[in-house]
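My questions all concern the structure below.
Just one protein chain is left out here, and the rest sit where they should.
And then chain A:
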Amino acid sequence: MRVRYTRGQNLFNMFNLLFLTALALAMFLPFLNVIAQSFSSSEAIINGRVGLLPKDFTAINYQYVFSDHSIWRAFGVSVYITVLGTAINLIATASLAYPVSRPEFVGRKYIVMMVLFTMVFSAPLIPNFILIKNLGLMNSLWALMIPGAISAFNFFVMRSFFMQLPQELIDSSRIDGCGELRIIVNMVLPLSKPVMASLGIFYAVGHWNTYMSALYYINKPSLWPLQVMLKKLFETDDISIDPASSVYSSLAHTSPEGIKMAVIIVATIPIIMIYPFLQRHFVKGMMVGSVKS
């Protein structure tokens, strides 16, 4: 549209480009350093020689991480709550959002108000904790999936999506004699794939990153999700290595720092892998959300 710039504008464009590139680098460089450390020998790390590229390249830190059963178990727990938890999230959110989106639903206003109120006023930690305790969910992975089954924000996103479905479509199948359940299964669900995908991905990232509720409700180390495991690992300066492990003999080359960095990478890889899909959806998700307010 605009082709000619004045000198000031050209100068600005250049600075802007440089500045934003530097900023993007600032977002990325810490990562590069973590990757470099995770692939470096302990001597290089301890002497502070590792910059943005690995020094004395070695995969020993990863060997250690992969040989550690507790890390694998935590990884498994995280995968489990991510898959099952996201399924619960989507079913629960849709099963409330769809009825409330229909004009035939008498009293939908009250349900919307009920949900909205939880967004501005929430109960303190302890009553929540007592509830989980009384429900017998302590030290159960359900405590990580059920209490957050419906996020109020995502409920509104999904509701506004369902509200945009053409009413004529639903009416015509009612005339054809379809029951409400058949309408949902045959028509509404296939049409709502995009919103399910976006919200599903948001929920899934949330589960993968679960830390707080696991800290509150899970005391058994065998049930810790990956994030809790990671935090424990960061807190220990001295990582004890199982003498039976395959890296025990080459212990001299591993270092607590290197191992920590390797675990960071291992825990981040799933996020990086879904990032391309994520990116396609989260912009859309944000947009629907903003329409609501």
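Everything below uses one rule, namely that a residue touches a chain if its C-beta (ideal position, glycine included) is under 8 Å from a C-beta of that chain, and two chains touch if they have at least 3 such contacts; residues count from 1.
Rule of thumb we're sticking to: contacts and distances are computed from a predicted model.
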The complex's invisible chain, by UniProt name, from "Thiamine pyrimidine synthase", "Aspartate carbamoyltransferase", "Protein lplB" or "LVIVD repeat-containing protein": "Protein lplB"
Residues from chain A at the interface with the omitted partner, ascending: 1-2, 6, 8-9, 12-13, 16-17, 19-21, 23-24, 26-28, 30-31, 33-34, 37, 45-46, 48, 50-52, 92-93, 95-100, 102-106, 111, 114-116, 118, 120-131, 146-147, 149-150, 167-168, 170-171, 174-175, 179-181, 184, 205, 208-209, 211-212, 215-216, 227-228, 230-231, 234, 257, 260-261, 263-264, 267-268, 271, 275, 278-279, 282-283, 286-287, 290, 293
